[in-house]
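Encoded as structure tokens, the structure appears first; notes follow it.
The complex appears here without one of its protein chains, the remainder shown in place.
After this line comes chain A, so read on.
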Amino acid sequence: MSLQSLDPRVNRLHLPENPSEPVAKTELDQLETYEVFHQKKENAAYTYVGPVHAPNEEVAFLFGKEQYSRRFACTGMWVAETRHVMVTPYTDEAVSVYDVIRINQENAMENGEKTAEAYEIFHLKKRGKAHAHVGTVTATSYEGALAEAKKQFGEMKPVVNVWVIKAADVFRSEADDKDIWNTTKDKMYREATAYRVMDKITKFKEEQAAK
């Protein structure tokens, strides 16, 4: 029996009556994704703004700047490859994620063989909001960093999710290049809201009607 839909768009699909065996979906020809964080003003916390597809971090930085810094004030940008972001589970807003996560103590223990390095910690305060940088900890593993973050930032509430990224995996804008963010404020013609035309259109219509 062939399925018929009253919606003509559905019938245009020509679904086969005996579907063939499922096959593996072909891999998408896409660049890797990078996560972009921006700083809205000097000394403010870096906040997550969204992802970009790019072949490397330098290009990701450019694309991040084009996509996320043109419309709002921005004083700095960080990018990190998505696969370098370690994400905890999410919790409800009533519960801090630090109170429910289980940290593998063995992995988290200071490991003499591994050298300690810096990790950046980002908190999500509420679902639907953006992760914001809360600080940097030193550890020998992601778990260790999370355990250290719990000690240092565990009292901050609410925290529904935590991201941990090795500081070395974060590509940052150069302090010497601060002036690249100085887009002059007097260029209102960039904004659609700068074009106030309704009064002119109304006036034109009135003139036409009067003729």
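Here, a contact is a pair of C-beta atoms (placed from the backbone, for glycine too) under 8 Å apart; a residue touches a chain by one contact, two chains touch by 3 or more; residues count from 1.
The rule is simple: contacts and distances are computed from a predicted model.
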item	value
Absent chain [UniProt protein name; select from "ABC-2 type transport system permease protein", "Heme exporter protein D", "Nucleoside ABC transporter membrane protein" or "Phenylacetate-CoA oxygenase subunit PaaC"]	"Phenylacetate-CoA oxygenase subunit PaaC"
Identified contact with the non-displayed chain, of A:Val36, A:Val52 or A:Leu146	A:Val52
Per the touch definition above, residue among A:Thr47, A:Gln67 or A:Thr136 touching the missing chain	A:Gln67
Positions on chain A contacted by the hidden chain, ascending	52, 55-56, 58-59, 61-63, 65-67, 70, 177-184, 187, 189-190
